[in-house]
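Missing here is one protein chain; the remaining ones are kept as they sit in the complex.
Let's turn to chain A:
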Amino acid sequence: MEVVDPRVFSPSGEYLAYSSPDGRLKLWETSTGTLQQEYTPASHLSATCTCICWCPTRHAKEKPVRRKKKKEAGEIDTPESSERVEMIAMGTKSGAVILYSIIEADLKTKMDGGHSDAVNCLAWDNMSDSLFSCSNDKYIVQWSISSGKVLHKWKGDKSAVYSVCLSPDRKQLLSASRCIKLWDIDTRSLLKVFIGHSSEVVCLRCITPSAAQESKKDGYYVLSSAAGDRLINAWYVKSAVETDKNAVASFSVTDEPEQLHHCISQSNRHPGLLAVATRQGKLHVFEYQLNGRCKKPLQPKLTLHIATSGDSGETPKPISVIGVHLLNDRQQNILIVYGDFTRPKFERLPYSTTENEVCLIRSDPKTVNRKVDKSITKVKMPCTSGEVTHLVPSHTLPKHSNVVKKRKLSTSEADESLAERLKSASVNGPTSEVPRTDTMAVLLTQGLQSQDMSMIDKVLTEATANVIDNTVRRLPVQAVVPLVQVLALRMSAAPNIAQTYIQWVKSILSTHTSFLMTFPELIEKLSVIYQIMDARLMMFTRMSRLKGKLDLIFSQVNPVEGKRVTDQAAMLVYQEESSDDDVDSDLGDLMPTSHSESEDNWENLSEEMDVEEVEENQDSEEDEVVTTKKKRKK
């Protein structure tokens, strides 16, 4: 039998535990896909792990009480996701069972002395402090978790026992080798044997019935899968002995199942789901109703493949689904793991049966750059390097400008006739006379109809104000809206040369107002133009303010030649009494008369002050000279 590396989701789907063949235990957080813990045991503890089992939540003890209440309300008992799992039990190849504490990120205890060969499966019963294990050595062992001792040990079969599973009431135990056996836990007596699989049964899952169903029936369903078998069988186990020994239903898969997970129906609206990951990496999802026999094998409602896109000429490669967990939540999300265990990828998919066969296109985790994010801090960088559309206020449409330009190039070179037509249109008098506007209107209409950008371009850019008005007036109404759209596109694509287009828009709006008012799709078609105008206007106050400021600055930088210069000259020659009058008169010419007086006063004052200062300076200079002279004398 081929051994599969054990990988198990925690009951709430919060973590995925995986043990690699070299004995390392890895724990991923499924919501973020981060490797939360990696435990490499010390050499004396290392052992190849053969199976993993999560500890049921601690609050399980309260549950029986709750369930009674819930029976009346008709509600379901499912583990609450907020409860935390704290332990993992691992069975090893040597026959020991190891308990690993997630909280302490360390081994808690090693339970020895039960098995002499590899442990195949574990079942945890927190309520009675016991753990069941089965092994290749044909025995089933009941351990006491708290003390780590073997409570009971009995022979399960003549060959290796591959799987154990507890019944929902925790009073019975199912074990599987070639056949499935039902044991009473207290007496360890064999109650029943189920036969159906032709090969070794490797996996047993007990469907915990919802409270509503539990109240009606006294039995429960068990799912089983066998090595090399493409059928998953469902068995009905009833406490009464007389039930038949054959499977009540079966699910057919295309391949040997590798991991299966089921969830019970939350309400009557949804059926229960069974998800199976096959060895080839496909995912099958079945719907089931637990209502007795079903002759035909059930077919999957949803089959899911994952493959690479094969964009760059490569053939698409399949990516295998390596684990599945049904999150029993509102959208019935399916949590899948794909890729390989060196770099697993987690994804949540809402369950929907609109398509029977779904193929997801995903990049191969192997080829994605292997930069392992080692950082502990939980900061994610979104991808901003891809193609991003950048919009600014006057440019609120996606950039079509590239497209326009490219097309223009190709068409202008290819279509010689258009250029000829244009030339012929403007042949009448390109230099002196006003071009014939009727030709422009026709050309424009033709250009709009044929979406000939170069033709439109020619018309739009080469027209003068007068021509625009005439052209627009003669334009047929059918062409008005397309023209507006073309204008809008051009304005948003090249805001810097929008000046000419605005002339057109203005002319259209004034000429064809009545038509536009009656146009039913007015808002949709003209909103772009409105936005552009709005955005341009938005800057108007600021721009005019800036312009004013710039004007002021430039007027300071480049002084107005002429009188200004003269008055500056006058300022310089203040000491000459005679020239003062000239200055005043000059100033009087420049300034309004009302201000001249005060201006004069101010100037006079300043002159006086200046003069005084100068005198003082002279005095001090003289003093200095005197002192230096004195010094020299000395």
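In the analysis below, contacts are C-beta pairs under 8 Å (C-beta built on N, C-alpha and C of every residue); 3 or more make two chains touch, one makes a residue touch a chain; residues count from 1.
We take it that contacts and distances are computed from a predicted model.
S.K.: UniProt names the one chain left off this complex as which of "WD repeat-containing protein 75-like isoform X1", "EKC/KEOPS complex subunit BUD32", "Ribonuclease kappa" or "Phosphatidylinositol N-acetylglucosaminyltransferase subunit A"?
M.R.: From the listed options "WD repeat-containing protein 75-like isoform X1", "EKC/KEOPS complex subunit BUD32", "Ribonuclease kappa" or "Phosphatidylinositol N-acetylglucosaminyltransferase subunit A", the omitted chain resolves to "WD repeat-containing protein 75-like isoform X1".
S.K.: Considering the complete complex, identify which of A:Pro21, A:Gly310 or A:Pro393 is in touch with the unshown chain.
M.R.: A:Pro393
S.K.: Among A:Asp117, A:Asp255 or A:Asp329, which one touches the chain that has been omitted from the display?
M.R.: Residue touching the absent chain, from the options given: A:Asp329.
S.K.: Using the touch definition up top, pick the residue from A:Arg24, A:Lys93 or A:Lys110 that touches the left-out chain.
M.R.: Of the candidates A:Arg24, A:Lys93 or A:Lys110, A:Lys110 is in touch with the missing chain.
S.K.: Quick one: say which of A:Ser20, A:Gln37, A:Thr254 or A:Thr500 touches the chain that got left out.
M.R.: Candidates A:Ser20, A:Gln37, A:Thr254 or A:Thr500; residue touching the omitted chain: A:Gln37.
S.K.: Write down which of A:Lys345, A:Lys458 or A:Arg490 is the residue touching the left-out chain.
M.R.: Of the listed residues, the one touching the omitted chain is A:Lys345.
S.K.: What chain A residues would touch the chain not displayed?
M.R.: 12, 14, 31-33, 37, 42, 44-45, 58-59, 61-62, 69-70, 73, 75-76, 78, 81-82, 84, 86-87, 99, 102-112, 126, 129, 145-148, 266-267, 309, 328-331, 345-348, 360-363, 368, 375-384, 386-393, 396-400, 402-403, 523-524, 527, 530-531, 534, 538
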